[in-house]
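Removed: one protein chain of the complex. Kept in place: all other protein chains.
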Amino acid sequence: MDYVKAFFVGGLICAAVQIFMDNTKLMPGRIMVILVCLGAVLGALGIYEPLIDWAGAGASVPLSGFGNTLYKGIKEAIDKDGFIGVFKGGFTASAVGISTALIFSYIASWVFKSKMQ
Amino acid sequence: MDKNKVSIHDVVSEKDSEKREQKYNKYVKDVTPTHNYVLNTLKAFFVGGIICTIGQGFTNLYMQMGLDKETAGLYQIITLVLLSVVLTGLNIYSKLAKFGGAGTVVPITGFANSVAAAAIEFKTEGQVFGIGCKIFTICGPVILYGIFSSWVLGLVYYFLKMAGIV
């Protein structure tokens, strides 16, 4: 059942973004920024976390989930360390995602060469 | 004739250049073909859904191996990012993106693709000013605005907490 939920929720988020993209002609870079910020806002409003509990990867894999993670990290850091948490929590929470993307991509640049499409 | 349609006659006969630009843009919009929205949305739904399902599969797998939910989720991210980087290097991710549109941009794999593509493309311009700077061309804004927006929200949370509201 969790696979069905992940498929539908993940699919629906992507479909909604596709409709948005087709109608606004926004470049993918902007779309990614909007999604992350939206995820952080929905996280702050307490909407996103229940969605992740319900849909699992369907809500955590899209970049909005990344935004939610950022906010969640800051909130937890504030609860634990007080004010310094505002500056600490974001990168702590997103460390795994950003580090792996950078490290693997850098290694990939040794192995692969740019190709014509 | 449809009242909302702008004919080329309206454009050419318009003397005010600002209005002419508006009219021309509207006319261009009318004559420019677009992708089939419905089909595009379905493809995005399908591809995005599949990527999330694969992610769920990894989470479940790692949990079966005895990891707690949160750590399993982190390893799931690592796996998806790795897969995306390899598919990018093999020139497969861009073909997938052509088909799946937002379905490949929205998941974390799209983020990884934007990092890997830049790293591979700009390596000819050197380690520091090529890869080093330009690896962030597309993903940099995501990181910046993600961190900034959550910082603002975190400040709000902190002060609300101080005020005893939350």
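Note that the chains take the letters A and B in the order they are written out, and that residue 1 is the start of every chain.
Please note the rule applied: contacts are C-beta pairs under 8 Å (C-beta built on N, C-alpha and C of every residue); 3 or more make two chains touch, one makes a residue touch a chain.
The rule we apply is simple: contacts and distances are computed from a predicted model.
*Asks:* The complex has one chain missing from view, so what does its UniProt entry call it, picking from "diguanylate cyclase", "Stage V sporulation protein AD", "CheC, inhibitor of MCP methylation" or "Peptidase M48 domain-containing protein"?
*Replies:* Its UniProt record gives the name "Stage V sporulation protein AD".
*Asks:* May I ask you to list the residues on chain B that touch the chain which is not drawn?
*Replies:* Against the left-out chain, chain B lists 8-9, 11-12, 18, 20-22, 24-25, 27-28, 31-35, 40, 88-89, 91, 93-98, 101, 104-105, 110, 113-114, 116-118, 120-122, 124, 137-138.
*Asks:* Under the stated touch rule, tell me which residues of chain A contact the chain that is not displayed.
*Replies:* 25, 27-28, 112, 114-117
What we mean here is this: only the chains that are shown with their structure count from here on.
*Asks:* Quick one: report the Å distance separating chain A from chain B, using the average Cα coordinate of each chain.
*Replies:* Once rounded, the distance between the two centres reads 10 Å.
*Asks:* Give every residue of chain A touching chain B within the complex, in rising order.
*Replies:* Per the stated touch rule, the residues are 2-3, 6-15, 17-22, 28-29, 31-33, 35-37, 40-41, 43-44, 56-58, 60-67, 70-71, 73-75, 78, 83, 85-87, 89-91, 94, 96-98, 100-102, 104-106, 108-109, 111-115, 117.
*Asks:* Can you tell me which positions in chain B touch chain A when the two form their complex?
*Replies:* 34-35, 37, 40-53, 55-60, 73-74, 76-78, 80-82, 85-86, 88-91, 94, 100-103, 105-112, 114-116, 118-121, 123-124, 131, 135, 138-139, 141-143, 145-147, 149-151, 153-158, 161
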